[in-house]
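This part shows subunit A:
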Amino acid sequence: MGFLALSFLGAVLDKKQVGLVACSAVGLAFLVAFWALTDLMNLEPAERIGHVEVLYPWITSGKFHLDLSVLIDPLSVFMLMIITGVGFVIHVYSIGYMNDDPEYSRFMSYMNLFIFSMSVLVMAADFFFLIVGWALVGLASYLLIGFYSEKRSAVLAARKAFVMNVIGDVGMVVAAYVIFQNFGSLNYVDVFAKAPEMYLPNSDAILLITFLLLVGAFAKSAQIPLHTWLPDAMEGPTPVSALIHAATMVTAGVYLIARCSVLYELAPYTMYLIATVGGITAIFAATIGLVQNDIKRVIAYSTMSQLGYMFLAVGIGMFGLGMFHLMTHAFFKALLFLSAGSVIHGMSGEQDIRKMGGLMAIMPLTFISFLIGSLSLIGFPLTSGYFSKEAIIISAWHAPMGNIFFWGLAVVTAGLTGFYSFRIFFFAFMGKQKDPNAHPHESPVVMTLPLMILAFLSLIAGGLGHDVLEFLSPVFGGHVPPHHEDGLLEGITLTLGAVGVIAALGLYLTDEERVKFVKDMLLPVHEILYRKYYIDELYDFFLVQPTKAIGKFLEEKAERQGIDFVVDQVAEKVKETSEGLSQWQSGKVRVYALNMVGGAVMILMFLVFY
Partner candidate 1 sequence: MEQYIGASLMLLFATGIAGGMVLMTSLLGPKKSFADKDEPFECGESQIVSPHQRFSVKFYLVAVLFILFDIEAVFLFPWAILFKKLGMFGFIEMFLFLLILGVGLLYVWKKGGLDWE
Partner candidate 2 sequence: MIPAPIVDLVSLSPVIVLSLFAMGVLILDLFIGKDKTVLVFLSLLGLFLAAVSSLAKGTGPIYSFSNSYVVDTFSIFLTFVFAISSALAIMLSVSYNKEQGIKIGEYYSIILFCTVGMIVLASSADLIMIFLGIEIVSISLYILAGIRRTEKRSNEAALKYFLLGAFASGFLLYGMALVYGATGTTHLKDIASVLASSEFKTSPILLMGVVLLVVGFGFKVASVPFHMWAPDVYQGSATPVTAFMSVGPKAAVFAAFFRIFVEGIPNISDYWDTILCIVAVITMFVGNLGAIIQDNMKRLLAYSSISHAGYILVALIAKNSLGMSSLLFYMLAYAFMSFGAFAIIIILDKQNGDNLEVKDYAGLGFKHPVIAVCMSIFLLSLGGLPPFAGFVGKFYIFSAAVKEGYITLVVLGVLNSAISFYYYLRVIVYMYMKEPEGDYQVQPSLAPFSLLVIGIAVFGTIELGIFPGPVISWTMN
């Protein structure tokens, strides 16, 4: 299996110019991942964990020992399946979407780099390579968000994402350091085996480690307060939004917590923190999503909101459910993004939903896939979102660590979700065409085919729920989470979701007067939401401005007058010495020979008098 993993890495590394090669690389990777999956399925559940394939012993220095190795267990293979599977579909889609872009090949190579980095991240068998993958993923997303490098807003967004991610990286690196200090190893296997023996629940070291890892997870998965980069990241090309900001990268945080479930189970305090932040993020993002007008931004906020669900799930100890929702979300959110991309493509780059309308007839395939995506997102019965989301909401109440507060957050969010997702749906597809200049058209088959695949998956993936939970269970201590049945709670959720949809229907499908009326009535609220709770402004005021001021001060005083001066002086002196030395190099053989004799005499003198 080690060879298998290597060939997989090699395949993804192969960054060729052509989309075909890029796609087949990812497709091949998917097949390899699938192979690994069948291999694992053939094993007994108990034997499935902890297959570490050491590819190369890398560096050994004292206690510090690093191998280049991959971890093959249900969790990593599961993630790999999602990454390469969804990644493959999105690659195919990009062939169509990016077809007109002159920098097509650069885009494809970045996408491949991203898939590679993500695979490193999930297949790492120790924290070191986890961080390597983590940072590589950050780099790839920086490159992809800022892909339209002539667009100022895109570059700024890329920078923002990078800075936020670096905050997370710092957390991760410090966490790795603390882990190494405490456990003397960075290997998952060693650390997770030792942790329960060495520490009591909620002991300081565990809390510190879990908290630091959490900083990384929050940054990557856009949870409050490190969330502001995600909506801005929509400046990147739409397939990027689908791939990175919906299906894979942002779920890395959830993966991290699930991977370290052993540590987190020892730290219930941190778990509560995760669940709370997750729940708040869910409702927070959903409210902002209510009023945004950019179709991709709305979906971005819904992503944040759904990530909130996942964090809520892992926060209450339902790791399997979190991963399950991660999977269904990857399908339907990629579907939504790609459909939105198809709309944008058809509308020649228009992203404002107010200017769309009446696309149902013109883009039937996109319409259907968007509808399926939205239904799945709001948890319409029997779609995949229904299974995973219902399970989380019910667990929020019934699970040992759940309580009514979490449930409340989750269920209200469900209602809001219904509202905002159908708001954009009605705007874009129903009604009349609003912009007379636009000439919308259906997208080519290379784009609609991926939509159909994802739509299919979004519809049926829910039925896999039990299998997924069972498959993953060995990683999370060997038990399948209990399935809670509660018709009443389910009913409430569904009702609220339906209310949301109907509200959207009532507001946006009838006449514009009513919209205006409601908007005016709720103007202060609308303003706050539209401004995203002024978080960006807060950051700017409290962090960016003071930092700039300090930077400026340092530049003027310390840098110019202090450090620069010293550095210049040192450089000057070094150069002088250097020139003096070259004077010595006269080119005359007799001088050289004399020099040798002089050296010999000096050594002798040294020996005699030393």
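As a convention for this text, a contact is a pair of C-beta atoms (placed from the backbone, for glycine too) under 8 Å apart; a residue touches a chain by one contact, two chains touch by 3 or more; residues count from 1.
In picking the candidates, the idea was that all candidates are chains of the complex that A comes from, given by their letters.
Computed from a predicted model, the values in this text were never measured in an experiment.
A.B. asks: Which single candidate from 1 or 2 touches subunit A in this complex?
C.D. replies: Looking at every copy, the candidate touching subunit A is 2.
A.B. asks: Show which residues of subunit A lie in contact with candidate 2 when the two form their complex.
C.D. replies: Touching candidate 2 from subunit A are residues 56-59, 61, 68, 574-575, 577-579, 581-582, 584-585, 587, 589, 591-593, 595-596, 598-600, 602-604, 606-607, 610.
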